[in-house]
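With one protein chain withheld, the remaining protein chains of the complex are depicted in position.
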Amino acid sequence: QRERDEFPTLKNFKGLQFKSSDSTIYMNFRFRMQNRLGASTIDGDNLGIREFDARVRRLRMRVDGYLYSPKFSYTIQLAFTRGDQDFDDTGVANIVRDAVVFYNFTPNFYIAFGLNKLPGNRQRVNSSGQLQFADRSIVNAAMNIDRDFGIKAYYKNKIGETAVYHLKGAITTGEGRVANNTDKGLAYTGRAELLPLGAFTDDGDYSEGDLMRERTPKVSFGGGYSKNVGTTRSGGQIGYYLYEPVTLQTYFADAIFKYNGWAYQFEYIKRTVDKAITYNEAGESAYAFNGQGINQQISYLFKSNYELAGRYSWLEPGASIGDYQQETEIIELGATKYLHQHRIKFQLNVNYQTKQGVFALDGKGNRWGGVFQVELGI
Amino acid sequence: QRERDEFPTLKNFKGLQFKSSDSTIYMNFRFRMQNRLGASTIDGDNLGIREFDARVRRLRMRVDGYLYSPKFSYTIQLAFTRGDQDFDDTGVANIVRDAVVFYNFTPNFYIAFGLNKLPGNRQRVNSSGQLQFADRSIVNAAMNIDRDFGIKAYYKNKIGETAVYHLKGAITTGEGRVANNTDKGLAYTGRAELLPLGAFTDDGDYSEGDLMRERTPKVSFGGGYSKNVGTTRSGGQIGYYLYEPVTLQTYFADAIFKYNGWAYQFEYIKRTVDKAITYNEAGESAYAFNGQGINQQISYLFKSNYELAGRYSWLEPGASIGDYQQETEIIELGATKYLHQHRIKFQLNVNYQTKQGVFALDGKGNRWGGVFQVELGI
Partner (left out) sequence: QRERDEFPTLKNFKGLQFKSSDSTIYMNFRFRMQNRLGASTIDGDNLGIREFDARVRRLRMRVDGYLYSPKFSYTIQLAFTRGDQDFDDTGVANIVRDAVVFYNFTPNFYIAFGLNKLPGNRQRVNSSGQLQFADRSIVNAAMNIDRDFGIKAYYKNKIGETAVYHLKGAITTGEGRVANNTDKGLAYTGRAELLPLGAFTDDGDYSEGDLMRERTPKVSFGGGYSKNVGTTRSGGQIGYYLYEPVTLQTYFADAIFKYNGWAYQFEYIKRTVDKAITYNEAGESAYAFNGQGINQQISYLFKSNYELAGRYSWLEPGASIGDYQQETEIIELGATKYLHQHRIKFQLNVNYQTKQGVFALDGKGNRWGGVFQVELGI
């Protein structure tokens, strides 16, 4: 079983497993780290170093299991790096990433109570340990709905002999990981997925790259919607604090296709906000991102477990925040060596970022970037 | 053995235990989380939502054990949530809750060196995983003496054939978990307990509700005193920072009775301070709570492991802080389903809070509150 952020990893896992002698306690323990060395250039045509991104990007510990009955399962995930703490946006050391209890009514229907990822866009729900580039796309960064505390329900079933569908819903606080007490404006999220050719091998619809080398074509189409009422943060569940509450609506459509080492994925996200720019008494402004974007990735995995991947991302800010954000595109190439699936891999990415649709090297704000990342985990 | 915050849990524990082949290292590892969904109303007669309290209230990891000899035992406890870090009062991520070494001279006499709970009021010394309501009382919240770093001594013995007594003392820094260096004003704490009918089953005198269904009546009477000299924090070991050091004296008297599924507990706390209100140079004030209060709880556990509990708490601030705090009473009802003792339980609490002794629904400051909490741990 692949790591999947909407459900505990309980099956076929070869890590550290503990089961009490009376089988009432089951835990499996994992950790992973991502160390990276990246750099970006000053301009498109000045290849001097603007800054380095060299650090422990992620260091996480995770426990999944069940207690007293397989019907009560749980996931706990702790994150220790500065970047993972959301410290810079919130001023709080948010170490807890997941702390959620699942009650499994049937294998096809379960509910969750606690903190974990919302059923948002596919790339966000993919674990950061299941990505084929070192980072998710700029489209995801600008408009994903991240983690939130509340109640979630998951249902899946078949249509006919092959096709599978998933329905997911959540009612959550809307303020993300940092919140202690929250106002009465909540967040409502729904998502549906259709896999007309059947389930992916080993839950591969939430893992990038075709590491399983699907023997028959597999595809998943997904779509969803989230309304975050009266949030105080620029990205709803994430981001810096705004000066007034706003209501965000986010629309998702995505797809992933895999076959014989090839993988292609597509993601469209659109966000609207009732009040894009908020002001404090001193007249200073803080804006909530709104706009739309598309991310596409295509990859081929050689039998040597080297993968080549390409990515094109396009992000267009809404007119109301045109003073703060420009249209951005990124073209990125990635080479990955998978030593042990996604658990131990070496990634080398190079990208070119453009602003305002000007691809010329001397375009204002254009730049090159690159990153080498080692992932090690169990 | 029940979890007990004054001693490591070493016996009869069915969790994750590790013993080295030569028996010189013993560890038992536990975790628990509390996820809650609560709300309070705007007024006693306006049932609109004032705010939600929906979050991972606690997520803790704990290791108990001994090293190289059962005489050297230890307890380590880490807490990762924002609320548990005391972040909002101190601005520091206080992750360490317990880090204490015990030396056991005899099974009846041991000393502790390090950070753990002081021998204060009974409800505070109960682990937060052994409570029958989602939170401790407002009386505890206002006047408990929490954890502190220093030296503690514990002694117990019998009087006659049945009765048991405990003596506990501590000399500690008085500044709580956050302190690095401290001034020379320390804290001195003493506590005595008498159990005339003998020890509770499975250390039940420090666990709420009669989950053991005591076959014969058991009772414990306790009393104590703590003097915190020159503390810089509003609650001594806890709370926000004051502008000048103050000296707090806290008096405790409590009792717990259990028999055949019934449990009753009583707690009286009184606190005095030599200088209730402190000022900075700009003339702003910060006060140290002083006053008195009583908390009582009664419960019955049905054989189905459903429990009904009632609580009445009364808190009266001292005259010197009458401008900041009002007399508060809370009546609370709780229904709890224990699935696996206190380790996995579902709690539903409803309460009504009044101010200044006015019970009418339109009393100023009155409100309703409720919370649903799931606890899951090993």
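A few remarks follow.
Labels A and B are assigned to the chains in the order they are written; within every chain, residues are numbered from 1.
Note that in this section a residue touches a chain if its C-beta (ideal position, glycine included) is under 8 Å from a C-beta of that chain, and two chains touch if they have at least 3 such contacts.
If you're wondering where the values come from, they're calculated on a predicted model, not measured in any experiment.
Within the full complex, the residue among B:Ala39, B:Val63 or B:Val164 touching the omitted chain is B:Val63.
The hidden chain makes contact, of the residues B:Asn35, B:Asn126, B:Asn144 or B:Thr173, with B:Thr173. Within the whole complex, the absent chain has one touching residue among A:Val56, A:Ile111 or A:Ala141, and that is A:Val56. Only one residue from B:Ile76, B:Ala170, B:Ile330 or B:Val374 touches the chain missing from this view: B:Ile76. In the full complex, chain B contacts the hidden chain through residues 18, 20-22, 24-25, 27, 63, 67-68, 72, 74, 76, 78, 92-96, 99-101, 113-115, 149-151, 172-173, 178-184, 186. Taking the whole complex into account, chain A touches the unshown chain at residues 14-16, 31, 33, 35, 37, 48-56, 59, 80-83, 85, 87-88, 93, 95, 339-340, 343-344, 374, 376-378.
Everything that follows uses one rule, which is that only the chains that are shown with their structure count from here on.
Averaged Cα coordinates give chain A a centre that lies 39 Å from the centre of chain B.
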